[in-house]
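With one protein chain removed, the remaining protein chains of the complex are shown where they sit.
Take a look at chain A:
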């Protein structure tokens, strides 16, 4: 009941112009609203435990999983300096980023390798451009040696800088004249603390040497008035004759792929914290520095799989209606004794393990299987012309129709049980033939059961993957098989989430269409 209908019907008999008042003097509309709100709150409180339970254990995890389809913070978190350094760079104008970017990637990979997060980012970016996985793994191993000459120069000039002491003093002072050093120290302190060590006593990273050397070379001492000033002046002199490190050359020496524009373009494309990349990939498109492009014909996969999943689920739903309707009809109309027996036959396979039933179909359907043997023995087919009924779409449809049949029969049966037999009798007594009585009287009343069964079967079928995996071969696998592959084998959870989101949206659209055409109120489970 809506508020509007209440007020309009209440307002109609009012003789005066003022609003109608309740017993306590407040306008009736208001007091009614209040009463309704109280009722609603009470109802909400009653379902609150269930609602919270569903939110926490069902909706939240699904939302979290689906959110991964756009999430991409890993790049900016692992390569913070690089992301800043290539912000201005336009891949279309110059193929390679400025030299700053090479220094930034050296520092980022150094820190990431200490934290062991560089390989993780490598696998993430490898989904986009093949080869990044090994590039990062290799770089993480070799990056220690890039600044060797600075390390040597500093340790030769002041041997006790090999230890931790002075580095911590500089780090704690956090003097504004040494921003690069402070930045490196922050990472050092964070990583040391995270692994349970005291940064003041830990062996300093090579990166600290490099960061300090770069500051001194850039003339940081001119504005420096912090601690250890004399030592820094000494180091500055010691570093003067040392040739500067060419980070670009050094990274290319680590791996020549650092000169590959594609690698840099990929990092740039995937630098933002959120990406449409996974969704585009799920739609057989590629997101690259040149924008969005459709993948080559030979690499398109998901569109075809979505289409196949929908078509085959529809076929399976139709097959279960055709096979299930007569069974449900018999169960609803035969004497109790026989219909109970039928019910047991329907339920027995329902209780049998899915894997057992699927394997049984393998034995039946394969080329050397029971059905083919029988057909050859009867003489219907030749021995060398055995039918291929498994490891293809046919196998999936047969096995899944069988597995999902109870989901159709049970709602049909419970709806048919409520159809009074007297209606059909009445139709017949008025002169209808058996067929007319069934088609005009009985069938329309059983449609809500078909609706409920179809929704159940279709939605269960669309997400199936074990059966298609086992009997589907190559032409009978569903989109869910690819989702499972990306969850458990390739670990590309972002793509799996994108595919899952698309599947969810498709199902919701279909549900909405169904509601518009058939009406969800016309669905009955009994």
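To be clear about the criterion, a contact is a pair of C-beta atoms (placed from the backbone, for glycine too) under 8 Å apart; a residue touches a chain by one contact, two chains touch by 3 or more; residues count from 1.
Everything below uses one rule, namely that contacts and distances are computed from a predicted model.
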Please identify the absent chain by the protein name in its UniProt record; candidates are "Ethanolamine ammonia-lyase large subunit", "Quinol oxidase subunit 1", "Extracellular solute-binding protein" or "Formate dehydrogenase (Quinone-dependent) iron-sulfur subunit". "Extracellular solute-binding protein"
Of the listed residues A:31, A:76, A:133 or A:414, which contacts the missing chain in the full complex? A:133
Among A:107, A:248, A:402 or A:482, which one touches the chain that has been omitted from the display? A:482
For the chain left out of this view, which of A:117, A:288 or A:480 touches it? A:117
From the listed residues A:266, A:366 or A:501, report the one that touches the chain absent from this view. A:366
Contacting the left-out chain in the complete assembly, out of A:230, A:298, A:353 or A:422: A:298
Could you pull out which residues of chain A are in touch with the chain that's been left out? 116-117, 119-120, 122-123, 126-127, 130-134, 137, 298-301, 304-305, 366-369, 391, 469-470, 473-475, 477, 482, 485, 487-492
